[in-house]
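Presented below is the structure to which this report refers.
For this depiction, one protein chain was excluded, whereas all remaining protein chains were kept in their positions.
Residue numbering begins at 1 within each chain, and the chains themselves are lettered A, B and C in the order written.
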Amino acid sequence: MFIAEANIRIHYALTDQMGFVYHGHYAQFYEIGRTEAIRTLGYTYKDIESMGIIMPVIETRFKFLLPAKYDDLITVKTILKEIPDNHRIVFYGEIYNQSAQLLNVGEVTMYFMQVEGMKKIPMPKELKDKIEKYFLQ
Amino acid sequence: MFIAEANIRIHYALTDQMGFVYHGHYAQFYEIGRTEAIRTLGYTYKDIESMGIIMPVIETRFKFLLPAKYDDLITVKTILKEIPDNHRIVFYGEIYNQSAQLLNVGEVTMYFMQVEGMKKIPMPKELKDKIEKYFLQ
Amino acid sequence: MFIAEANIRIHYALTDQMGFVYHGHYAQFYEIGRTEAIRTLGYTYKDIESMGIIMPVIETRFKFLLPAKYDDLITVKTILKEIPDNHRIVFYGEIYNQSAQLLNVGEVTMYFMQVEGMKKIPMPKELKDKIEKYFLQ
Partner (left out) sequence: MFIAEANIRIHYALTDQMGFVYHGHYAQFYEIGRTEAIRTLGYTYKDIESMGIIMPVIETRFKFLLPAKYDDLITVKTILKEIPDNHRIVFYGEIYNQSAQLLNVGEVTMYFMQVEGMKKIPMPKELKDKIEKYFLQ
């Protein structure tokens, strides 16, 4: 299993008049989590795009347990439970606030796709190699 | 069954460098769909809040079938399959582009809550009365 | 002088915990105003981009007189005071709410640029022809 963490400070633009973070913004928090997870592998999502590969989001599922609030310092935990064996990758996520309360759990499914021809491709070998060591006994 | 439709023009701010609408923005499209659905009942979500009731989002599930693009005129179909019999309401949604292609399907679960004391309450009678006629044989 | 109007309904995502529309979102309102202004000329900004031309924003200046609120139906008035005679175009704007209160005044300066080589170019003749009739005595 591969786990990585990223911290995000909630700024004003993310709040709504209920006094909480607008539910639609959590997709961005999970995006930041994934990006920083990939960076810990010595890679960037930007590198992936420069290889002519994009990773469109195919499905998202988020459960909102407790609201994040203005100026909270949240932690996004990004979890890869298995190595993708085809074009499909599932990122699991958990978001905590500074009091270690679990605010949100999520699943984001993406595809690896070649921009040229817009066809699905398996996970790039360079990335797979980096990730495999986290799944060894 | 209660069905309502709303149209949204995709502006530049909603696109990302993949050339598509960023996946995180669909939550807003479904929000606009719900709001306009409630308005067709002769109510507004603003009215609901002025009654001291809020409707936090508890869960979202979105499937991204085809991307929306800049300047697309999308249609959000909001569907209520059953009358809530407690504090929980589920809105189903479908998003189409101007060529009638299905781009996205979604489910958004919300709770009815009283702001005072932040406790769950059943769907307000005023709203339930409005909606029941759509579910008569 | 060329003037065009567009209407926007304020949805929840645009509010912040002050109970008003977050100031950073007005740039989007003016963008929507410009886009619809161009559309009334029988053109779209999408057409302009498909000609290999982009219009990056070079400067914005907004004055916030009164706040827009949730569910307001605002009107964005987009004003072109003169025909551009080089690569620079200035859009003036005014935003009103449904009670005809002036909420915001703005100026957005953009350049016409050719994507290829990223160089400044004069306003495309096709667009200039459309706009000239609004400036005849």
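By definition in this document, a contact is a pair of C-beta atoms (placed from the backbone, for glycine too) under 8 Å apart; a residue touches a chain by one contact, two chains touch by 3 or more.
Note that the coordinates shown come from a computational prediction; the quantities given were computed from them, not determined experimentally.
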Practice problem: Would you mind listing the shown chains in contact with the chain that isn't displayed? | Solution: A, B, C
Exercise. Can you work out which residue in C:40, C:60 or C:114 touches the chain that's missing from view?
Key: C:60
Quiz item: Going by the touch rule given at the top, which residues of subunit C touch the chain that is not shown?
Solution: 18, 20, 23-25, 27-28, 31, 54, 56-64, 67
Quiz prompt | Hidden partner interface residues of subunit A, rising order | solution = 9, 11-13, 27-28, 31-32, 35, 44-46, 70-71
Quiz prompt | Residues of subunit B (touch criterion as defined above) contacting the omitted chain | solution = 12-13, 15-20, 22, 24, 70
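To be clear about the criterion, only the chains that are shown with their structure count from here on.
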Exercise. Could you grab the centroid distance between subunit A and subunit B? Build each centroid from C-alpha atoms only and quote it in angstrom.
Key: 25
Practice problem: Would you kindly tell me how far, in whole Å, the mean C-alpha position of subunit C lies from that of subunit A? | Solution: 34
Self-check item: Per-residue multi-chain contacts in subunit B, two or more chains
Solution: 27-28, 31
